[in-house]
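One chain of protein is taken out of this complex; the other chains stay put.
Naming follows writing order (A and B), and every chain is counted from residue 1.
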Amino acid sequence: MMSTLLDVQNLWVRFPTRNGVFDAVRGVSFTLGRERLGIVGESGSGKSMTGRAILRLIRSPGIVEADQISLEGQDLMKLSEKDMRAVRGQRISMVMQDPKFSLNPVMTIGDQIIEAYRLHNSASKADAYNKSLEMLEAVSIRDAERVMRAYPHEMSGGMGQRIMIAMMLIPNPEILIADEPTSALDVSVQRQVLDIMDKLVKERGMGLIFISHDLNLVADFCDRVLIMYSGRIVEVCDADKLHEAKHPYTRGLLNSLPRLDAPRERLEVLERDPQWSEAPSVSGSE
Amino acid sequence: MAETQTMREWLLAETPTSRRHAKISALYQGWLSFRSNTMAMIGLGILVLLVFIAAAAPLLSPHDPFVQDLGNRLAPLGTDGHIFGTDSLGRDILSRLIYGARITLYIVALVALIAPIAGLLVGTVSGYVGGWTDTVLMRITDIFLAFPRLVLALAFVAALGAGIENAVLAISLTAWPPYARIARAETLTIRSSDFISAIKLQGAGPLRIITKHIWPLCISSLIVRVTLDMAGIILAAAGLGFLGLGAQPPSPEWGAMISEGRRFILDYWWVATMPGLAIFTVSLAFNLLGDGLRDVLDPKAGE
Partner (left out) sequence: MALTEDNNQRRPTRAPLTDQVWPFLRTTMLTLGSIAVTLLGLLFITFVIGRVMPIDPVLAIVGERASQETYDTVYLQLGLDKPLMVQFFYYLWDVLHLDFGTSLLNARPVSEDIARVFPATLELATIGIIFGVVLGVPLGVLAAVRKGSWIDQIARVVALVGYSMPIFWLGLMGLLVFYGILGWVGGPGRVGIFYVDVVPSVTGLILVDSLLDGNWDVFKDAFSHIILPASLLGYYSLAYVSRMTRSFMLEQLSAEYITTARVKGMSEWDVVWKHAFKNIRVQLITVIALSYANLLEGSVLTEIIFSWPGIGSYITTALLSADMNAVLGGTVVVGLIFILLNILSDLLYKVFDPRAK
């Protein structure tokens, strides 16, 4: 058993609405070591909310409750907002879906990366600049000096996402949450971005939470997979054994995907069983 | 569906049984969400009251608004028989306010009819026909938008002569361009939609398409805008009245009443204060109503 970086127990995310309280995440528990953990689910399954709740980024009126979210033994739920800020970026970071929206359009890329670095390191501007250049080169961006002066709208999607990765890894966090990091990208560059991310995460011995709706991608890329359905974890399995998954929802998802090695006349349509959302959450702890 | 269905259930049915049912049901749900907006309901209440007051003015007003009583000039608030006091000619202020509601409603109703219709015409033609017509019409719209509205209205009234009708005309002339813009934008999106192509294939001409299919779809965004503009119209009309360019004496127009009371403001403050409060209340009511309507009809535009 590997050392546990993050231990989430009984996590709930609630949103009060006009028609009563909506539970987006309902009692999710899992642990994360220095591994690549995939969270898969359809939109609305609560997978993104889980990622944001760990960083305590759910804004009011949303409510986050958990028995604990402990980062190497320190319970994040008990931290003040100020202490939480020291955790964000420096210890846990996040890459979001679309670099078109997740980079500030009126600041140069250099300013944004330097800012991320200097928030947690008291470095001089020149040092931060050099460090940022290094980091951009680490995500395979050539001509980094020009990119530092450029604005986000001048970048392609693939470059934007690599810049995001550089920016989020520059304070050297222990955990990276990647929330659909390649869904907005061209298929042709998805793999490159994933490889770069993978390389950096491995080199630094980080834990990665990879949130995606793409079952095949997660099976390929992660070590372990949590399958979420309507706010709960319905199944946990090792990524290489995903095709042996037992839960009918996972099976349904697998069967609704076209496969080259097993061509079929018609793909199956997922039949939903209301019982799935009633059943208690499976624990994703190791 | 059970036969013992209540009216409410029928209105809230998830699967409408006819197109009319669907329409009425949508209206009812809009009304429900509007009703939960307290401020908007207050606004609506004030306006309903205003219409009632204007309609029943002769019954409600304690005095004739035009009868002068020079022996009882500038009587203070709470004077026997004159709750709001009297003006410089001894006329009962309350009665004048009540009759003034008619003028305010008259002006607002006329402008709210003329300006959006003119804007709708210009906007839909411009958007539907396109090309040079569009360029020319939009250029004209821009020119009118470039003018400061009150100053333009002033210049118009100066040219046409003072009076309520001319004030209405002047305000309408300065109010139509935004409606034209909205109607054009809506037309452009509707024009390229599939159902318009389908209607064209059935042989409908431009006139039929514009009047039967484009206009009805522009209405809801125009209504929101008109309601939000009502307050501005009232304030503009009052401003013209205040300058002596709107309703002429002895007409009990609220802006003109303030202008009259202005001369005695330091000693007899209520003469100018009361009509001002009336203007404020009514335009506030329109603003509250407009905000509420926008939330119901056009949720995207709300903050």
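One rule holds in what follows: a contact is a pair of C-beta atoms (placed from the backbone, for glycine too) under 8 Å apart; a residue touches a chain by one contact, two chains touch by 3 or more.
Note that this is a predicted model, so its numbers are computed, not measured.
Undergrad: Consider the whole complex, including the chain that is not shown, and state which of B:M7, B:A159 or B:L207 touches that chain.
TA: Final answer for the missing-chain contact: B:A159.
Undergrad: I'm checking contacts with the chain that's been left out. Which of A:E42, A:E154 or A:D273 qualifies?
TA: Here the residue in touch with the unshown chain is A:E154.
Undergrad: Over the whole complex, note the residues of subunit A touching the chain we left out.
TA: 52, 55, 57, 85-90, 93-94, 96-98, 101-107, 115-116, 119-120, 140-143, 150-151, 153-156, 158-159, 164, 167-168, 171, 189, 192, 195-196
Undergrad: Which subunit B residues touch the hidden chain?
TA: Counting over the whole complex, subunit B touches the hidden chain at residues 139-140, 142-144, 146-152, 154-156, 158-161, 231-232, 235, 238-239, 242-245, 255, 258, 262, 265-266, 269, 272-273, 275-276, 279-280, 283-284, 286-288, 303.
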